[in-house]
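Heads up, one of the protein chains got dropped from this complex, but the rest are sitting where they should.
And then chain A:
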Amino acid sequence: MRNPPLSRNIIRGAVHAPRHHDSAAKQVTGEALYIDDIPEPKDLLHLYIAQSEKAHARILKLDVSAVRQAPGVVAVMTAEDVPGVNDASPIAGDDPVFAEDIVEYAGQSLFAVAAETIDQARAAAKLAVIDYEELPAIVTVEQAMAEKSFVLPTREIRRGDATAAIKAAKHRLTQRFDIGGQDHFYLEGHVALTLPGEDEDIFVYSSTQHPTEVQHNVAKFLDLPDHAVTVEVRRMGGGFGGKETQGAWFAAIAGLTTKLTGRPAKLRLDRDDDMIMTGKRHDFVVTVEMGFDDKGRVSGAEFIFASRCGRSVDLSGSINDRAMFHADNCYYFENVTIISHRCKTHTVSNTAFRGFGGPQGMLAPERMMDAIACYLGKDPIDVRKINLYGKKTRNVTPYQMTVEDNVAPEIIAELEKSSDYAARRRAIRTFNETSPYLKKGIALTPVKFGISFTATHLNQAGALLHVYTDGSVMINHGGTEMGQGLYIKVAQVVAEVLQIDIERVKITATRTDKVPNTSATAASSGADINGKAAEAAALEIKERLSRFAAEYYGAKLSDVTFLPNRIRVGNQVISFRDLVQMAYMSRISLSATGYYRTPKIHYDAETFSGRPFYYFAYGAAVSEVVIDTLTGENKVVAVDILHDTGKSLNPAVDLGQIEGGYIQGMGWLTTEELYYDDKGILKTHAPSTYKIPACSDRPAKFNMKIFERGENVEETIFRSKAVGEPPLMLAISAFNAIADAISSIADYRLYPELDAPATPEKVLMAIQKISETARSNKLTEAAQ
């Protein structure tokens, strides 16, 4: 229905009401266009990128003459063909689009072939003659630490004297563990399509979360002004952070092809190339030491994080900062030291991924809470509670931000009750006594996640709103749609402000020529900042229409009320459409921009202090698992989630984010394993070898609820909270539940040495180890 009947009592698409994804009907019919679905333009060239086979080597020779001669080949592009700067990095200028004399990871782009068909381009690329002088490759964090190989200097946060506090504490515990990385595995791989325009202009369709950065990188690469490059993205087939920075490389190469040949060009990575060539979640090696009293209250905590950043900086600085910012999670650590090493390795440059370092940082304290509880023979929930941030005291984070919106205690208490945690924990222990081979485990973990870009300047957004003379509205903003429901949320905001049915609001593709200088759709900020910018634009229009109506009818401004699809002015009621028409005739501007910048935030990157976050999003989950102690196989069987979305803009969308986030986090911590061989070659680069959760991995019992009392204490868009990233970390409960199940083998006296992801192998090895330790402890006890 193009123009459904207007509603009278309440508009369709108001905020806080559940609403389907705006593209749902197009998605189920296959009509929703992704970039590779756009009808291919005439004369389209297809691109293939030849990649380094070595992790670290000097290129002695790169002879592409045979490639140029191959059938169908129109252009071959190497570093020498770049008119501008051979770089497509977000910040540091260290991501060459084409390798120059050195390659620093297997999969690095050497040159690109443009041909009439993709098969021709691929076949031609194989004809290059490349001589490498292989150099020693640093593949793992351990190797990088030994070689002192870093992409950025080591950073520290210190409050009090953690070393002294740990030393003085009655009890001390240390945990060291590995956390694996994670591939984004968005279903749609990276893709760029470029079209030539007048004046050397380039139009770019890019599957990117950051159109502005793609625009800037393409312009820089081609030595064009920014205004010559326009980037559009209507939707992505998933992003999860993987399309925040690295899509720029592919847009740049397609753009170069168009510039050199004057023809449209498409570069679409197939799954293997996408997984080999583009970055992932950082894997971490973590060491944590804590000192605590008999109740488990922590007096001193020391965290040492070392992450695999890969060959370049990309966003590793902010990602590792965020890991440091989340080493406290919901807990007050009076004396604390957080050290973060950012390792340079000869592997793909790791990048943003939902949570952005937060998940790795948060796993550390959550594991410690369980380890401390195990050591003291307590219920981990009691150790957690005693360490939670206070409301009035014990409420300052290690980075000197006061926690003003702490609802973690309420959420934990409510979930503890609704999930029947205590009874289930008892039942599990009873079960484990009588089940010799299959063991169950349970864990409750909370989440407190800081919302805002830690790079303060990114916390701004713009919107563009047009009202046409029939009263229909077009909204455009800087945020991108990758499935998370941002477009529908922003459209709801506009519908709500103008009190018009949502069908009257046209949702349009994100374009750099409509709203400029935008930030990436990242850091869960999409709805927060773009929603506010759209609201500002809509309020501007509403203000103009109100003033016009008041003047027209000789009424006071306060007598103008926006009702569903109509406006009351005193005793007069006029439809929105008619008012717009009249305003137009009276020469009132019906187009407005909106702008927003997040208030209150400030932060000193040098001293790690200030208020990097506008507010925190909270949640908690209880996961229950079963493990097979003979094989290490494991399964999450039940989960209960209570999550704080503030006053949700769209509960249907938010529940989708919560469930999807949990399952994605569960995959990260259980089945998803990235395997590099000792030469630095990634061996898991397709779904046949890299296992994201499938349908049956979803726990059979999945209870989730939005925290009903949730309301943002800050003045966010309709008091909602960001929801993209926080729920991913609810899955830490699944990992901890597996550890709990393993611990049962040692009568809960020992805490297992379990690395993530908890594959059958990791679990079985942890079982072997804990069994041996338990045996030798028993022998020692017996001997005494």
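In this section, a residue touches a chain if its C-beta (ideal position, glycine included) is under 8 Å from a C-beta of that chain, and two chains touch if they have at least 3 such contacts; residues count from 1.
The rule is simple: contacts and distances are computed from a predicted model.
A.B. asks: One chain is missing here; what is its name in UniProt, given the choices "Menaquinol:cytochrome c reductase iron-sulfur subunit", "Xanthine dehydrogenase small subunit", "Tryptophan synthase beta chain" or "tRNA uridine 5-carboxymethylaminomethyl modification enzyme MnmG"?
C.D. replies: "Xanthine dehydrogenase small subunit"
A.B. asks: Of the residues listed, A:H16, A:K378, A:K635 or A:R749, which one is in contact with the missing chain?
C.D. replies: Within the whole complex, the residue contacting the unshown chain is A:K635.
A.B. asks: Pick from A:L60, A:V129, A:A146 or A:L187: which residue touches the chain that isn't shown?
C.D. replies: Going through A:L60, A:V129, A:A146 or A:L187 one by one, A:L187 is the residue touching the chain not shown.
A.B. asks: Going by the contact rule already stated, which one of A:A75, A:A106, A:A124 or A:M236 would touch the omitted chain in the full complex?
C.D. replies: Touches the omitted chain: A:M236.
A.B. asks: I need the residue numbers on chain A that touch the omitted chain, in ascending order.
C.D. replies: Output for chain A: 18, 20-21, 23-34, 36-37, 39-40, 119, 122-123, 184-188, 235-240, 270-272, 435-438, 482-485, 626, 628, 630-635, 637, 652-653, 655-656, 659-664, 671, 673, 675, 683-684, 686-689, 691-698, 700, 702, 759-761, 764-765, 768.
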